[in-house]
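Here is subunit A:
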Amino acid sequence: MLTVLLILIPLVTGLITFGLSGRGAKVLSLISSLATLAVALAAWSQFRTAPEALSFTAEWIPQLNSQLNFGLDGLSLMLVLLTTISFPLIFITVFSRNYEKAGAFYGLMLLSQAGMLGVFLAYDALLFYVFWELALIPVYFLCSMWGGEKAIPVTFKFFVYTFAGSLLMLVGIIYIYFQTEGSFSWQAFTSLSLSNSEQSWLFWLFFVAFAIKMPVFPFHTWQPDTYEQSPTAVTMVLSGIMVKMGLFGVMRWLMPVLPQGAYMWQEAAILLSVIGIIYASCIAIMQSDLKKLIAYSSIAHIGLMSAAIFANNEQSLAGVQVQMFNHGINIIGLWIIIEVIEQRLGTKNMQQLGGIAAVAPKLSILLVIISLANIALPLTNGFIGEFLMFSGLFQHNVWFAAVSAIAIILAAVYMLRMLQKVLFGEANALTSATTDLKGGEMLALVCITAMIFVLGFYPKPLLELVSGSGIQNTVAALTGR
Partner candidate 1 sequence: MPVQYYIFLSIALFCIGIMGVLMRRNAIIIFMCIELMLNAVNLLLVAFSKMWVDAGRIDAASAQLFVFFVMVVAAAEVSVGLAIIVMMYRNTHSVDINILSRLKN
Partner candidate 2 sequence: MGIDMIIFTVLSAIAIAAALGVILSKNPVNSVLCMITCFVAIAGHYIMLNAQFLFVVHLIVYTGAIMVLFLFVLMMMNLNADIEPQKRNWLKYAGAISGGALLLVLVAALRDASLPAIQGGGNTEIGLVENLGKTLFTSYVVPFELSSVLFLSAMVGAVVIGKK
Partner candidate 3 sequence: MNALITTAVFGIILMFVGLVVKQRQYIKYVAIAGTVLAFIANLLDAQSGYGVLHGMVEVSSFSVLFNAVAIASTALYFLLCGSSFEKVGEDVADYFALIFFILAGIMLTGAYSNLLMLFLAIEIISIPQYILAGADKKNLKSNEASLKYFLMGSFTTGILLMGIALVYGATGTFDIREMGLGTGELSPLALCGITLLGFSLAFKVSAAPFHFWTPDVYDGSPTVFTAFMATIVKAASFIAFMRLFHVSFSGGNVSGHWQLIIAIITAATLIIGNLTAVFQQSVKRMLAYSSIAQAGFMLFAIVSHNEMANQGLILYSAAYSVATIGVFAILLKLNDYTFDGFNGLARRQPLVAVVCAIFLFSLAGIPLTAGFFAKYFVLSAAIQQGDLLWLVIIGVLCAAVSAYYYFRVIIAMYFKPGEADAQGVTPGFKALLVVAAAIVIVLGIFPNLLLQYL
């Protein structure tokens, strides 16, 4: 029941929120997100004792033998935790802001949360697809309505791009459905043995969908523009959680279902990812827009995660899963700070910034910490995942690992450049008027920083979560055939 509650709470409150305005919407959405978090934590504790009690099955479309089949394993639980932790943080951060049509804004946010949770919980392919799209639509509206001046064409491109990709995946799902004698369940999908040639082309149907979502080079061009144009709260959702949907899709629905296909195209997928890592890192160096810089850095990080998934060994998979969580936390932290800067100064162009460290020490310290976590400094949460991913990639192929590891240098280059341009030097006329972090922002960032250090020092809870059922299933499914 907890599993269903996870989806129902944001869904129902989201719909209610549409009818509210201003403060009511804010408060309700915050309460709702906290309630969801509480449920997620309850699910976590239950997961440790009786994980099987978390699955939920009900009849949905008997004609298709599709079921409302929800369940949790380590991977999905971790992403659920990420989602449920992120939303309160986002809501707290923007609590002082007054969005135009607040009811619709918060309602759409909650609906997208419901969609994403559904994606992570669904064990039925059709259900998965439905939630996959459901998560997209509210985000599309959020970006278009509350975004920058170029938001409409940009988000439209984003929408059509991802929509096209997911439709290809739908074709793949339907095809496999008919091979399973008519079942959408994950168990049926994974216990199927498809011929090599089938797996080979099915792989691309799925991969393109997930690659667009992640995004992996060269399917990434929607992403920087969308991040730049979206309201920052939405960008947090997009980059913190939504991109994980693509990675999750690969781990849940691609690798176990099409092991041979994944094996055949492994090198191609890794190659694309590795190209993306270096490519995005290089471009990030050139950016002067804060949001674009983080966007490209995110492409690089996601590229590594994608490469690690396809490297497909214990270490890389554990690394990816841990990193999914940690990257989500870190990047949301970065966006919060960018949101603060943009709110206070009205610009996100680094050329116009500088010297904030002198004016707003709290903000600066937290930005430095989160940036360092983002470049995977040891004892921050970013390190564990990247270490394991690189290591796993290295076990798979030395040269891919060596080339992609150049990114740790390039990441330092662009992140430090950002810190220097934003924080250091003498404050100028614009930045000297900045004020430091206030209540909600501070609270959210402190939570994030705490998680950065705790998980960086003691990543065991996360590693236990993912090394429990999740990877073993995946790896077993892969090596079993």
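For anyone wondering why these and not others, all candidates are chains of the complex that A comes from, given by their letters.
Following the convention adopted for this analysis, a residue touches a chain if its C-beta (ideal position, glycine included) is under 8 Å from a C-beta of that chain, and two chains touch if they have at least 3 such contacts; residues count from 1.
Nothing here was measured: the structure is a model prediction, and the numbers come from that model.
Enquirer: For subunit A, which of the options 1, 2 or 3 is its touching partner in this complex?
Expert: Answer for subunit A: candidate 3.
Enquirer: Provide the residue numbers of subunit A that touch candidate 3 in the complex, in ascending order.
Expert: Against candidate 3, subunit A makes touches at 60-63, 126, 129-130, 133-134, 137, 141, 144-145, 151-152, 156, 159-160, 163-164, 167-168, 170-171, 174-175, 177-178.
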